[in-house]
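Sharing a structure below in structure tokens format, with a few things to ask.
All protein chains of the complex are present and in place, except for one that has been dropped.
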Amino acid sequence: MKRRDFLWLLGVVSGSTVMSACGSPNRSAKFTSYLLPPEEGVVPGEARFHPSTCTECPAGCGVLARVREGRPVKLEGIPGHPVSDGGLCVRGQSSLYRLYHPERLRGPMLRDGKTFRSIPWEEAFTRVSETLKSSREKGRKNLFLSCRTTGTLSRVADAACERLEIGRLPEYEVYSHSAVKEANALLFGERDVPHYRIEEADFLLTVGADLLETYVTPVAYTRKISTAQAGGDFLWYHVEPHMSLTGGNADRRFTVTPGRERLLLSFLLREVATRKAAQNGFPREILAALPPATAESVARDTGIPPESVKEVADRFLAAKRPLVIAGGIATESPGGVGTAAAAALIQYAVGAFPGRVDFAGRENYRNVGTLRDMEELSARMGRGEAGVVFLFRTNPVFSLPARLGFRENMKKAQLTVAMGEFLDETVREADLVLPLSHSLESWGDVEPRRGVMSLLQPVLPPLHDTLSDGDALLGLLGSASGKGPAGGYRDLLAAAWRKRLGEAGKAQFLEKGFVEEMLPKRPVSLDGRRAADTLRSSTSAEEVRKPVLFLVPSIRTFDGRSRILPLLSEIPDPLTTITYGPWISVSKETAARAGLRDRDEVTVASGDWKAVLPVKVQPGLPGEVFVVYRDAIPAPPIRTDPRTGGPVDTIEGVRITKTGKTIAIPILSGSFSQQGRGLIPDPVHLEEERRQKRWTLYPEHAHMEYQWAMAVDLGRCNGCAACVAACHIENNVPVVGKRDHLKGREMSWLRIEPFYEKGEVDFLPMLCQQCHYAPCETVCPVFAAYHNPEGLNVQVYKRCVGTRYCSNNCPYKVRRFNWWQHRWPEPMDRMLNPDVPAREVGVMEKCTFCIQRIRGGKDKAKDEGRKVRDGEFTTACAQSCPTGALTFGNILDKESKVYRLAHSERAYRVFETLGTVPSIHYLRGGKT
Amino acid sequence: MENAEKYAKVDRDILAAMKKPGRVYLAGLAFTASLVAIGGILWAYQVRNGLGVAGYTHPVKWAIYITNFVFWVGIAHSGTLISAVLYLFRARYRTSFNRAAEAMTVFALMVAGLFPLIHLGRSWVFYFLIPYPTQRQIWVNFRSPLIWDVFAVGTYFTVSLVFFYVGMIPDFAAAKRYAEGIRKKVFTILSLGWKGTDKEWRHYGMLYLFLAAFATPLVASVHSVVSWDFAMSIVPGWHTTIFAPYFVAGAIFSGTAMVITLVVPLRKAMNLHEYITDDHFESIAKILLFTSLIVSYSYIIEFGMASYGGNVFEMGSFRYRALGEFRYLTWTMIFCNSLVPLTLFAKRLRRNTTCLLVVSILVNVGMWLERFVIIVTSLAHDYDPYVWGTYRPTFVEVGISLGSFGLFFTLYLLFVKNLPVLSISEIKEHI
Amino acid sequence: MVDRMIFEDRDRFLEELRRLVRDGVPGERIRVITPFGVPEVGEILPRKRSKVRFFALVGAASGTVTGFAFTILTSLSWPLIVGGKPIVSIPPFIIIAFALTILFGALSSFAGFLLFSRLPSLRGILSEEEYGNAFVILVEDGERR
Partner (left out) sequence: MTAFLEKKGGLAVLIAAAGALLAFVSLGPSPGKAGSLLLAFLFFVAVVEGCIAAAAAGAMVNARGVGSVRKELLSVAPLLLLSSFLLLLLIPFVDSYPWAGKPGIWLRKDFFIGRNLAFLLLAYVTARRFAAVPADEEGTKVRAATYLFVFVVSQSLAAFDLVMSLEYPWVSTLLGGYFFIEALYGGFAVSAILYLLLHGRPPADQTPGSRSDLSDLSILMFGFSLLWAGLFFAQYLTIWYGNLPEEVGFIARRLSTSPLRELSVAILFLLFFIPFPALLSTRAKTNPYLVSAASLSILSGILVERYVLLAPVVRFSPAALAIDFSCLLLVFVAVVYKRSRGSDRET
């Protein structure tokens, strides 16, 4: 019988594979015939992995694209990649949606009154080159504005601009880290963002820098932190003006009004300098420049309790390899440069240079300009000095404050050429639109930080009539200068790589997808006098006056560029569990005072700017502090920092007024409190559950060969939701949209539940627990849900009739029901994973530990006539986790990691008292 | 009065109903029929678009449809109860209600049977639930309460139908004398050529006794099974041992109420005051009162136990039930089911049909709410606080529910006009 | 030759019936037709108890057996573990068995009734013979039997 059972399961899985191999989600699946031979190098049913690089944000994490039938269906981090080392964030996972997005630009377009008409590339190029010429004759200046570019592309752009006498403007990034760069420039003459080797530190103090979310290279820092934590004696304190995911995950978190962190740091600096840094000749004049401060005064000014101030100082001094990172919102507010400088000086004083703070492997932000540069650009265009203006993968119209009048001034340029992927706010205003290919359709390389080169290679032919970044530039160059370089961008790259790496190195680069060069250490020299001046010049005048609104980057959308990805709207924001925003986060006390409740509509006003947003009450937020994600507000009213030219993302003196109306926003969490149910158990619950004897009247059913299980380390999980995105894409979980989310009908098989206890937040990843005694199975009248021989709680979609009893009877409520026939608009349907059936309307679906991967792994092992090795394959969620919080394996194998973790002291199961005996073992987090 | 005269009068009075329908009747029929039509259209709409058109949310995946199912099965109960149990207890007043009650049972079951289908995510594969050898090579899961339902309700329907029909055989024989045209033919055939010989009567008596004897435990079992649809789960507020007797009592309670709701107007419309007397109503009112007390007992025990064990889930569930956003429904339900029937302690009120009618209607409302509250509130706030949610019905659900009432009353109106509404032979026997 | 006595009144009909029995007319020669069940008839005329009850019993018993057999065998034919419950879990199967007991019992008693009282009888359906609400005693004379 077992055999039949197995064959039957095999039948369902492979059958469903065929079902969806044609990627048609709906029931009437049409089968692709292979009468026509499949394209080159495509073996039906076989997956290939091609290394490339994620371009969703500037961090440049390495990705392996899983390609089936010539279509990438999943992105995974490249293990050992110098940036991400196998991790990939929620945005990176979701970026496949960018590739297959139905709204992508499909070909070059020329403005035709209000609308555009599509034109061939040749026409586009000729028009550009003509206009370039004419504008030169008119004595106008042609300008090239791009996002942060690195590696060969950057050089090509420079070359092209030079050849065509186009002024290459400083690159534009919303998060340019101007203050940090400025501070480093002033102190050490290094105008760039250093690379922090957190893994080497034993005490980390972060000031504002949202390492886990968006700061410079979040995945890298996330991994570094967890490596450090794994090392044991590592402590991480975080100082921030609001409540961020990063703060929520630090060992301790202090909320300080921006501008005042400087006081804490100065105090720290003084302590360090006087008590520790004597040896490495720390310039005395700096101490003189420091504002006089005692622990008490600092405590008074910052609101941190005095003992804590002392504690921070003591720990910092006691630490062998302490590290301070100032950045993010703390440096994008008034006095940011002072804060950054103080931090940098502390580093210097404790001798973190050149080891833990590394300018050799700096983050390549040198060419990125400031907000002031954009002011100038806008002004120049306004004065009609601009001829052709290239806007390359950048969206200033959305992100620049209205006062710059960028949008209006664009009109005054002779020709604005927008190069991008979507018809975003900027592209919409351009005269000529040149569509660019997605990085998965293009050759290229990036150098996210010095000494690290990462490969971009096409894994599928362009879906639309687009050119890769490089080819587009070369095309321009060619048509404008008459003769471009022989061959395309690919040849050029090949040459460049050969030159830099040699033939062998190139081959290896193409195979591995990255190279890391060993760079010589780069010592820094401190200019004491300028340092002192810098410190002096930051006065208490540069302080934020409450009530204040913070514009912060979101882990889901970064500076707003990722908001176009449908999946990211579907995945709840980790802190608020809101899916389809926008909203404004309000602190508990302020809400109480103003009588604000979730979903209340308020108008947020500052000066002549105003916005209407729904309220979300956010625990842990200090009073009179409001937070809105950058993506929520087009043309935000941000100021320019007089000293750095960078942006000031704090909007002071905002007026929040209740309109009395409410706005429906999907808040997925039914309760931020555990209601004393011990999902994340305090010792009490743990004891209770340990004491419970597990009586049952059923005969024991053992599993012979495999029993799949998972361990979830709550100490490592930081709620970043990368696993959620991975699960969505791996398992063809549909994006259902706001209307259903408002009814709580999200489809995600894996959710991350935040629970707040007195300002502290804990995250609980909740997925199907694959119970040994599963309540859901028994109640199914048609055996659609049953227990397979490997301890999985499988769901047979084709047999489900949709009584939904299983979901009612699931204490974890991890089963999802298809309320509609979900469809994937062309070409998104090509993104479907052929190994997983797309579910039909009216059936229940759920996590099955990526059974398709299990099957694959077992087949491989079978071919090699062995049992599956531990860690040979893993589930999509576990694979994507940047911190390695999820461990999947066969718990019958006593050697396996999951077995060890499941039997650790910290292990427990959720709702142990229900006797469901889940296969998911949670490890209690060890927050100190 | 001469005996023969009496008997003839009984025939006339009871069969009087069958004469040409009046305007009011037709209007009523049209109305209920239109409700059916609306319900049908909405169901089609739902099948076309998927269950998303209903108000279901993530935690609340059962709602009004299941409420209706339980409600109608409940209604179906007193039918057989009054017929069978009272027959076994030799209760005279049975004769005045049994026919109406049995008809009610059959129709209510027809309606109830629809809801599991309406509720299915994929109604078009409902036959997966029926155990028969197929190329799918797989049988149903007899460990699932939903399969028990299939069997219990199926059996109940069949047996009730037989019971209903057997009871009518002699009456068909009587009715065919007065009917003419097609109706005469139909009655003649349905009477199976019944003559009324002592042999027939002897076997008939034995059969009826056994049907009654079978039906009585069936009544209890069926609603127990329905209650186990909930009690078998581990949802706090559902999983409790008292559910079976509690639901049975509740079913009889609501069923009896429905009988009263139907028979009071029936008696008036067809002036059957001689055959359905106030004494009869009083006796049946006592059943109502009695079952109401049992239901109240269960309420008390349930709420009491929730706080007794100190189980955080149970407590949470019942706190939500009593104080949560559905509290108004909960308290209305308690008012209708526990307080209103207490008035029936007063003999005067028990004999006052108007009062009875009001009470019975309130009880119907209360019992519908009871099922709704049990189903929805328990699901809305169960174990994991993160998924706590709520539920609001949509026009589709409301429409289909109204449609079900329409269907029930349509069938009932047709019955009233086409079949003997009282057991002629038994009434004669008891003259 | 059948002689037939028709009564309007129930009591007179019963008197007559008693008289006949007293006069020693063998019960099996007497047939009565009544508009409704008259329990006294059963007491006056000695008749065997209806066999329908055997049908009921057998039907019920077979129902029980079927119920258990069906559930157990089908479960064994493809043993799937659900919720850790045993493949043959008797408690739930009892419910099915119970339902079938009732069903079969009821249906077979109905069948028994039809069988014993010769229904449906085409003659009965077709015959115009009609006594309305009268009580009828039919006495067949001994010879013709």
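For reference, chains read A, B and C in written order, and residue numbers begin at 1 within each chain.
In this section, contacts are C-beta pairs under 8 Å (C-beta built on N, C-alpha and C of every residue); 3 or more make two chains touch, one makes a residue touch a chain.
Here the structure is a predicted model, which means the values were calculated and not measured.
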item	value
Chains in view touching the one left out	A, B, C
Residue among A:K693, A:K758 or A:K894 that touches the chain left out of view	A:K693
Which residue of A:Y97, A:F254, A:F406 or A:Y773 touches the chain not shown here	A:Y773
Contact with the hidden chain (one of B:M18, B:I38, B:V186 or B:I301)	B:I301
Sole residue of B:I118, B:A220, B:V376 or B:I400 that reaches the chain not shown, by the stated touch rule	B:A220
Touch with the omitted chain, as defined above, among B:F243, B:Y320 or B:F415	B:F243
Missing-chain contacts mapped onto chain B	89, 217, 220-221, 224, 228, 231-234, 239-245, 297-298, 301-302, 304-305, 307-311
Chain C residues touching the omitted chain (full complex)	49, 83-84, 91-92, 94
Absent-chain interface as seen on chain A, which is shown	692-698, 773, 775, 778, 913-915
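Definition applied: only the chains that are shown with their structure count from here on.
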item	value
Which of B-C and A-C has more C-beta contact pairs	B-C
Mean-CA-position distance for chain B and chain A (Å)	57
Centre-to-centre distance between chain C and chain B (centres being mean Cα positions), rounded to whole Å	28
Residues of chain B whose C-beta touches two or more other chains	138, 140-141, 143, 147
For chain C, residues that touch 2 or more chains besides their own	78, 80, 82-83, 85
Chain B partner contacts - residues on chain A that touch it in the complex	577, 668-671, 673-677, 679, 740, 743-746, 751, 753, 755, 764, 766, 775, 778-783, 799-805, 807-809, 811-813, 816-821, 840-844, 911, 914
Contact set on chain A toward chain C in their complex	1, 4-5, 696, 698-699, 701, 772-780, 783, 785-787
Interface residues, chain C side, partner chain A - complex	78-86
